[in-house]
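Apart from one protein chain that is not included, each protein chain of the complex appears where it belongs.
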Amino acid sequence: MRVTQGCFSFLPDLTDEQISRQVQYCLHNGWAVNIEFTDDPHPRNNFWEMWGLPMFDLRDAAGVLMELTECRKVYGDRYIRLSAFDSSHGWESVRLSFIVNRPKEEPGFRLERHEVSGRNIRYTTKSYAVDRPEGLRYGDK
Amino acid sequence: MNQHSITVRGKDRYKSGVMEYKKMGYWEPDYVPKDTDIIALFRVTPQEGVDPIEASAAVAGESSTATWTVVWTDRLTAAEKYRAKCYRVDPVPNSPGQYFAYIAYDLDLFENGSIANLSASIIGNVFGFKPLKALRLEDMRLPVAYVKTFQGPATGIVVERERMDKFGRPLLGATVKPKLGLSGRNYGRVVYEALKGGLDFTKDDENINSQPFMHWRERFLYCMEAVNKAQAASGEIKGTYLNVTAGTMEDMYERAEFAKELGSVIIMIDLVIGYTAIQSMAKWARRNDMILHLHRAGHSTYTRQRSHGVSFRVIAKWMRLAGVDHIHAGTVVGKLEGDPATTRGYYDICREDFNRMQLEHGVFFDQNWASLNKLMPVASGGIHAGQMHQLLDHLGEDVILQFGGGTIGHPMGIQAGATANRVALEAMILARNEGRDYLHEGPEILAKAAATCTPLKAALEVWKDVTFNYESTDMPDYVPTASVSM
Partner (left out) sequence: MNSQVSAPAATRDVSQTLPTEQVDLRREFNEVGIGEVLDQLDRELIGLKPVKTRIREIASLLLIERIRKRMNLTSDVPTLHMSFTGNPGTGKTTVALRIASILHKLGFVRRGQVVSVTRDELVGQYIGHTAPKTKEILKKAMGGVLFIDEAYYLHRPDNERDYGQEAIEILLQVMESQREDLVVILAGYGDRMDKFFASNPGFRSRIAHHIDFPDYSDDELLAIAEIMLRDMNYKFSSDAREAFVRYISLRKTQPLFSNARSIRNALDRMRLRQANRLVADLDRVLTADDVMSLEASDVLASRVFMKTISE
């Protein structure tokens, strides 16, 4: 399956050129760009691991792409996303976030149903990936 | 137009008998509104032969302390403080017989945090007044002192995005169609298909409450099954606006609690439940971490005609104070009323922390929202994927685009309809961020995205000639080129 989190997941995977342009848009708006990765793609997993610190004060996307290339070398087997943070009043939150790298195979999620009183059901989304321990979740191992 | 005060003062003011409003203290052209005053702008159409100043003073009087004859009991009060003061009357450009009347009300006239009180005060009495042919509440300036007494949107745009984990693009929704008649299970099917295909939300229609063809509990149960299935299938957070509107507050609370129990992220209410009920539900939503969607059902009965009623921008301001998180605010290019400039005014009122006066958008006052949460506008009604570039240009990024017919009516099915909308939107946002002139290259951008997305191609084909071009019934009075006396 294909996890469709982030802003551009319904389009074909972005090329580095396209990623660069999005990053430049963020820098132009004065937002700090951040690279994060995870192997647990649960929709409520808000806090992915950070690759370095958010990058403030950059003028050109090449700097971010440099870091992304490094990150891919180490964590290219899992999900990586770019997010842009706006610190201005009234926002102080993320303004753009999109996935830039995916594992080769995305097993997806199973829906667990837990019947309770009446016709009520409690639902839990569980990602197949986390059945395996960290570090062994994607790939052939 | 704006001469000097002719207020009768001293003992003569309280001699029994009838006195003109403009002499009773309701017309004070030298009055400078205080920062803490609430100001209302009325569009006054006096009857033939009625002096506009007198008519405006009458509006001020009848919406504050006056009655049709002098009363001695006024002297038991600090009467001057409680009188509303009309301090300015301007003729409306290009509309003979209509006047803009600016009226200031002391803060003490109003109860903290109560829209019911605010509306009862301002519009409760004066609209039926015989000397007026027509009257419209055009805009209001709410002082920070008053704004701070309200909860404001329970969630707000920023936190909503954080909860949904969706940033950088409008959110997508669809109202389940047909409007009426589906059973709970079939209803859930529509929700599942639309969400699975790529929408973020689906929506109950305003008149789906609990009817013989579908009891509300059935709907909630099947909808949540659909939402959770779609969430697991896509890995994204999904939601459906469960309509909890009912005949009594007790029923509404019961329905809302059930929605919460089932794990919904969002519920919805209709405007017709009334201002007090809306504020109660906003409070409940805040306490229960629920996003609150408001359908503006019934508003067009009084917001649509320029000469008489209440402008929607006033309703939007009241609703932001009351505390809803979503409000339908117009699409510009869809099937319902709303010209671009006026709609822009509504959207700014919902989304900005400080509205600057902009007459071309119908925003008559600087309005400071004092960091009150931002209200997400919803564009719904007759829009489709082929208009994505126009929608983005008119409405911006912080909006919910609802394509009911545009999703469910897709020739290849509901999922395809949803996918078409989502792909069109993402492609347009990608292009916009790259700096392209997406408004003019829109059709090109859509065509290119359609090359790798058959559902989008089909959607563009089916609806390519659909537009709704009718004369607008409510447009701004000021255009940028007119010189304005300010």
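Letters A and B mark the chains as written, and numbering starts fresh at 1 in each.
Here is the rule we go by: contacts are C-beta pairs under 8 Å (C-beta built on N, C-alpha and C of every residue); 3 or more make two chains touch, one makes a residue touch a chain.
Because the structure is predicted, anything quoted here is derived from the model rather than measured.
The chain we do not see here touches A in the full complex. Of the options A:11, A:55 or A:71, the residue whose C-beta touches the omitted chain is A:55.
Screening A:16, A:92, A:112 or A:134 against the full complex identifies A:16 as the residue touching the chain left out.
On the side of chain A, touch with the chain left out of the figure occurs at residues 15-17, 20, 52, 55, 57-67.
One rule holds in what follows: only the chains that are shown with their structure count from here on.
Per the touch definition, chain A reaches chain B in the complex via residues 1, 3-5, 7-12, 18, 21-22, 25, 41-44, 46, 83-84, 89-98, 108-111, 119-123, 125, 127. By the touch rule above, chain B contacts chain A in their complex via residues 158, 161-162, 165-169, 198, 221, 224-225, 228-229, 231-237, 261-263, 353, 371, 374, 419, 422-423, 426-427, 429-430, 433-435, 449, 452.
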